[in-house]
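Just below is one structure, and these are the notes that go with it.
A single protein chain has been omitted from the complex, and every remaining protein chain is retained in its original position.
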Amino acid sequence: MNTKFQQLVKLFQKLPGVGPRQAARFVIALLDQPEENLKELGESINHLKRDVRFCDECFNVSSNHSCSICHDTKRDRNKLMIVEKITDLESVEKTGLYKGLYHVLGGAINPLDKINPASLRIKELEKRLDTMLALRQAQGDNLELIVATNPNTPGETTALYLRDILANKKGVSITRLGRGLSSGSNLEYADETTLKHALEYRK
Amino acid sequence: MNTKFQQLVKLFQKLPGVGPRQAARFVIALLDQPEENLKELGESINHLKRDVRFCDECFNVSSNHSCSICHDTKRDRNKLMIVEKITDLESVEKTGLYKGLYHVLGGAINPLDKINPASLRIKELEKRLDTMLALRQAQGDNLELIVATNPNTPGETTALYLRDILANKKGVSITRLGRGLSSGSNLEYADETTLKHALEYRK
Amino acid sequence: MNTKFQQLVKLFQKLPGVGPRQAARFVIALLDQPEENLKELGESINHLKRDVRFCDECFNVSSNHSCSICHDTKRDRNKLMIVEKITDLESVEKTGLYKGLYHVLGGAINPLDKINPASLRIKELEKRLDTMLALRQAQGDNLELIVATNPNTPGETTALYLRDILANKKGVSITRLGRGLSSGSNLEYADETTLKHALEYRK
Partner (left out) sequence: MNTKFQQLVKLFQKLPGVGPRQAARFVIALLDQPEENLKELGESINHLKRDVRFCDECFNVSSNHSCSICHDTKRDRNKLMIVEKITDLESVEKTGLYKGLYHVLGGAINPLDKINPASLRIKELEKRLDTMLALRQAQGDNLELIVATNPNTPGETTALYLRDILANKKGVSITRLGRGLSSGSNLEYADETTLKHALEYRK
């Protein structure tokens, strides 16, 4: 095997979910593309950190200090959805159903992977909340924090932690995304945890 | 092929979810069982309608006029869960999380299969509710009707229909099982309908 | 729960691949069927052993001493396919591609399940072969034994055992069903064993 070939296969394997076989197919596919495509892809990766940055407020990707969502005056500033990753934010945006703001934590608390509260953007969230709340006091509006971390152990741990540290903020109500039966599922075949949540979240 | 063999294969295919191949395996398996097992199974099926009946109140299977759940004085009589089928009732019972009563509709409204409100035990539900409410008036307790029909078109149609006809009963509150993200699922990969429900059922 | 109901659920669970939930659905479905259907099914199961027997030659199901395949003078008597179960025979018959005779072993050698050569119809196979070969000597035709046991450990063990004990019969050639890539599969994703067989069985 060619060593430069193998080297690039190794580099592609650092991307999330890419195994040795897919990585090899990527390199073979690149060999079939014209020289200028390789140049364009190579340069874009080279300059990625120079060209793309994160929003100072919500940590979404951005070309400026403030991202297009934080900028948008039509968004509902009484709702702040807390997500783990930018890809979660994009999934919610794609539905077009949510019109509030976001806060990207950068992950979820997971002692096994050595991700603790300090590794996440929780300090930044607290600071941001204080600023938002100070500005709002006159208006008397309530701010809804929608904790949209994932329904797995790290996501639940993070949700509990956030409730703990934010519970005593005035003018803030904390909600969690609904749990229960998914569309097209069947009561008869639902597992116990799902039925438990379906009972808890009934309304 | 032996005709008696094929005949029994055909009869087994009338059972739900049994195709010709599984039916044939059933018959071959029976041929391997001792004579007395076949007698026992044959007789039980023969006398099924004589031996098993439905509860007069909730339409669960029963050996008497009233089934073991309706009989049980420890069940919470302020909660009535409306399910489509006995198998749904059994799934919920298996979790041990629900301590109220049930009402088995016998299916869900589905014009395509010619199942309309009159084919279901809705009249019986209304009569039962009236009796329950009359008995309770003195106590002033609220009765929660948990509509646990399936999260598909017939189930939703039935839920809407029940809300319509029961909305004006006094002392009754109607809830619906929670909808949203299932355990271990991932926000990033959730489909739009699930995200929509997760937002609606947030709390 | 009704005990007669639960009893019939238990009996249905003795059928292959039927769990408690499917068994319950069977009984509930039967309760919805008219009385005469239950009678018909019950009686057929009751009299199964009286009405259905196995072919004396190949052990396929039959109404007489000899089954319809063994009877059929148009079948190629130079080919004998050895299968584990009647359901395997039926799968091959359904394709219409095989025109020879069969021999149903009644299973495959599996020490874990205490199935050894003596529990299978191997003695019967040897006797049948001797008769067939005696009749054929004048003709000088070759008899092909197609060992069509399953491509798993018990099936392979049985195939090896049959080769061992039948290897020295004159006028008999033993073949095994082809192994390798399945239609629509992909070389790139084939596992090592499949590639090994694809190389071995190439032609």
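Chains: A, B and C, in written order; residue numbering restarts at 1 for each.
Criterion: contacts are C-beta pairs under 8 Å (C-beta built on N, C-alpha and C of every residue); 3 or more make two chains touch, one makes a residue touch a chain.
Small disclaimer: the values here were computed from a predicted structure and weren't measured.
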Touch residues of subunit A, complete complex, unshown partner: 1-5, 7-8, 11-12, 14-17, 21-22, 24-31, 33, 35, 37-49, 51-54, 61-63, 67-68, 85-87, 90
Positions on subunit C where the hidden chain makes contact: 83-85, 87-88, 91-92, 94-95, 97-98, 146, 148-152, 175-203
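Note that in this section only the chains that are shown with their structure count from here on.
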Centre-most chain [mean C-alpha coordinates]: B
Length of the line joining the C-alpha centres of subunit B and subunit C, rounded to whole Å: 39
Residues within subunit B bordering two or more other chains: 85, 87
